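Note that this complex is displayed minus one protein chain, with the remaining chains in position.
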Amino acid sequence: MTPGKKRLSYSYYPGCSLHASGREYDISTRALFKALNVGLKEVPDWFCCGATPAHNVDELLSLSLCAKNLSLAEEVEGDLAVACAACFSRLKTTQHHLKEDDTKRKQVEVAIDGPAALNKPVKHILEILAREFGLAKLEESVKKPLMGLKVAPYYGCLLTRPPEVPELDDCEDPSIMEDVLRALGAEPVKWSHRMECCGANFTLSRPGVVLKLSNAILESARIAGADCIMVACPLCHGNLDIRQKEIKEAYGAPDSTLFGNIFGSELHGGSAPDQRDIPIFYVTQLAALAMGVASESLGFESVITDPKPLLRDKQLL
Amino acid sequence: MHVEVTKHDFEPKIVAFVCTWCTYAGADLAGTSRMQYPPNVRVLKFPCTGRIDPVFILRAFQKGADGVLVSGCHPGDCHYMAGNFHARRRFAAFRALLDFVGVDLNRLQFSWVSAAEGGKWVDVVTELTERVRTMGPMPEFKELEHEEQWSGAINTPELKEAYDSIG
Amino acid sequence: MKNKLMHLSNETMNIGFVKKVEALSGSSVRRCFQCGKCSAGCPMSTFMEHPPNRVVRLLQLGQGQRILAGRSIWYCASCETCTTRCPNKVDLAAIMDALRKLSWDADGPSKESYVQLANRLFIENIRTYGRQYELRLGAAFNMKSGQFLKDLMLGPKLISKGKLKMFHSKNKNIAEIEGIFKRIEEMRKKGEAL
Partner (left out) sequence: MSRIGVFVCHCGENISRTVDVEQVAKAAGEIPGVAFSCDYKYMCSDPGQTLLKKAVAEHKLDGVLVAACSPRMHEKTFRKAAEAAGLNPYLCEMANIREHCSWVHEDRDMATAKAKDIVKLMVERVRKGKSLAPITVPVTKRALVIGGGIAGIQAALDIADAGHRVVLVEREPSIGGHMAQLSETFPTLDCSQCIMTPKMVDVANHPNITLFTYSEIEKVDGYIGNFQVTVKHKARSVDESKCTGCGICMTKCPKKKIPNEFDQGHGMRPAIYVPFPQAVPNTPVIDRENCTMFQSGKCGVCAKVCGPGAVDYEQQDTFTVEDVGAIVVATGFKLYTIDRKPEGSPIQGYGEFGYGTIPDIIDGMTFERLASASGPTGGKILRPSDGKEPKQVVFIQCVGSRAREKGISYCSKVCCMYTAKHTMLYHHKVHDGQAYVFFMDARTPGKGYDEFWRRAVEEEEAVYIRGMVSRMYQRGDKIVVMGSDIQVGVQVEIEADLVVLATAVQPQDGADLLAQKLGISYDKYNFYSEAHAKLKPVECATAGIYLAGACQGPKDIPDTVSQASAAAAKVMTLFAKDKLERDPVVAKVNEKYCVGCFACKKVCAYGAIEEKEIRDRQGNLVKKVAYVNPGVCGGCGTCQATCPSKSIELDGYTDEQIMAMIEAL
């Protein structure tokens, strides 16, 4: 595509979370795309992708729901932009499986009562920013560089795994989030837990799991000296943001093994425990902020761990 | 082990073109292991499947074979490095040609049988024999032989002209 | 689970079950050589009575019932770390999916009811509304699991932040979702799908 001649434009699958607990992800995505002059048109009447629970117990249902959504997306022009990492993973996995497995494809076609549309490219927002819009152009478009903001980029599980499906980046050593952060003028920190699991959907059934795993992630970010964490998944956001207070209550001082054992605090000797709040941002919130979008329209008020003090401190508000 | 021998109305004639290093040795192994298979197959030994000219297969059909088997080393295991690869390509084209001419491809089987696969040799031969048995005899090529056999006499003007032009 | 003596014989090894797992997951079970890399990287390993490598080992021994009786499979977070790092291309995440499906079908004798309940409610929500409504999901979960006070403090906070919607509308094309569920059920009834 010749730059400047044709406007980038995408069809858009927000997913359930972005209409509810992750609404600020949706709001900021729309604001960002508008600021970048990139078209974004929501697929009408989309359904839930089934997320983890569906493929957990009923792969055929999961594949069928995603296939249905993919064929709904056919009605809107442009590659399919997906913000939620879980939806992205499910849609890509469905395309991958159904292209490889004829038997499953036939079953799915019976289930959705129509042909499976598998050829529409599914792109994650990060991919669109870094590759299609382009890092150079992104850097050019920055109006308010995120100077001095130390960000721990958090990939989570689904953005890059398993290696043959998302095709987003190296599955063990990705750099796409860091690249985007640098383009925005922020400073990505090197840290150990950027791809560890946050506990995902156990937040409903077994919140204890989430507390333990998310605690390790927050700890690691603090140790690395990060001011905040950047995510690309509403579930990760929920676990790290909404449950942050609970985590502190449950684990108190950081433990030195990062793997929440009850002796953790004893091992930590006398030094004052680091209990800083770690605000959690969506990639689109940070990007839109850098593009000069007014902070009021980025949904910061919906966030539990208040990011405003940090942003004010860095003179970004 | 005693195998009950059943008499059939039709005993097909099966000709097997095999390479000496893998399939011939595999058939030997079937023998030393005393495996049993239908006695309809006649084995012709070649150094390599690469040596097998498609003309041999046509001729075998003409001479009364009801089924033909070509078998050599597994791809990559050729004693002569690449002979079986050439054979594979050659026979892929040849099969298409036979199909075009109207020969039922079920009569012609290609397989890889290594020197260690006595059992596979037995399976392949048994399967082909039984398959061809249900298909019945194949008279077409035999008849063709009689029709097309050239006496050697230049007895038509066209033939004479053609012959002269060669000089 | 007690360390019961394992009698191995053609009768006690349920290879048919293993074949089903392999068919559903599209991954070989026998390929695993028990290096333990999956368990080493599994974020949920500490919650499981059988770490992931042992789940595969039990499958190799045809001991599906021992797996289903435990809660390990319900503690898998589907993070795909095991699949990504397996040196033998064993798709353990898919095997876990398959095991959960089989347990689900058998109305699992598993001890882990909360995760199953959450999954069931989630899928019921999709069938009824086409999309996920988190407030309803959370409320229903608390009701059915008997933990009426769970996350009590979070709810109002989330509602005030706009993160949980009190009201929602159904998709216009909701009938199509019901169709998908129905047709899958029919296929299964006829034995056309697993």
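Lettered A, B and C in written order, each chain numbered from 1.
Everything below uses one rule, namely that a residue touches a chain if its C-beta (ideal position, glycine included) is under 8 Å from a C-beta of that chain, and two chains touch if they have at least 3 such contacts.
Worth saying up front: this structure is predicted, and the values here are computed from it rather than measured.
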Which displayed chains the unshown chain touches: A, B, C
Option from B:C22, B:C48 or B:L98 whose C-beta touches the chain left out: B:C48
Residue in contact with the excluded chain [from C:N14, C:Q60 or C:N88]: C:N88
Identified contact with the non-displayed chain, of B:K13, B:K120 or B:R133: B:K13
Touch list for chain A against the chain that is not drawn: 170-173, 192, 223, 257, 259
Residues of chain B (touch criterion as defined above) contacting the omitted chain: 2-3, 5, 11, 13, 15, 24-25, 27-28, 30-32, 34-37, 39, 42-48, 50-53, 56, 59-60, 63-65, 78-83, 86-87, 90, 122
Contact set of chain C toward the excluded chain (per top definition): 33-42, 45-46, 50-51, 53-54, 81, 85-89
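Criterion: only the chains that are shown with their structure count from here on.
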Intercentroid distance (Cα basis), chain C paired with chain B, Å: 54
Intercentroid distance (Cα basis), chain C paired with chain A, Å: 23
Interface hub residues of chain B, defined as touching at least two other chains: none
Touch list for chain C against partner chain A, complex: 24, 26, 43-44, 46-47, 75-81, 83-84, 91, 93-94, 97-98, 100-101, 104, 114-119, 122-123, 125-126, 130-135, 137-138, 141, 145, 150-151, 154, 157-158, 161-165, 171-173, 176-177, 179-181, 183-184, 187, 192-194
Chain A residues within the chain C interface of the complex: 16-17, 19-23, 45-48, 50-61, 64-65, 68, 101, 107, 110-113, 157-158, 161-163, 171-172, 196-197, 199-202, 204-207, 209, 213, 242, 259, 301-304
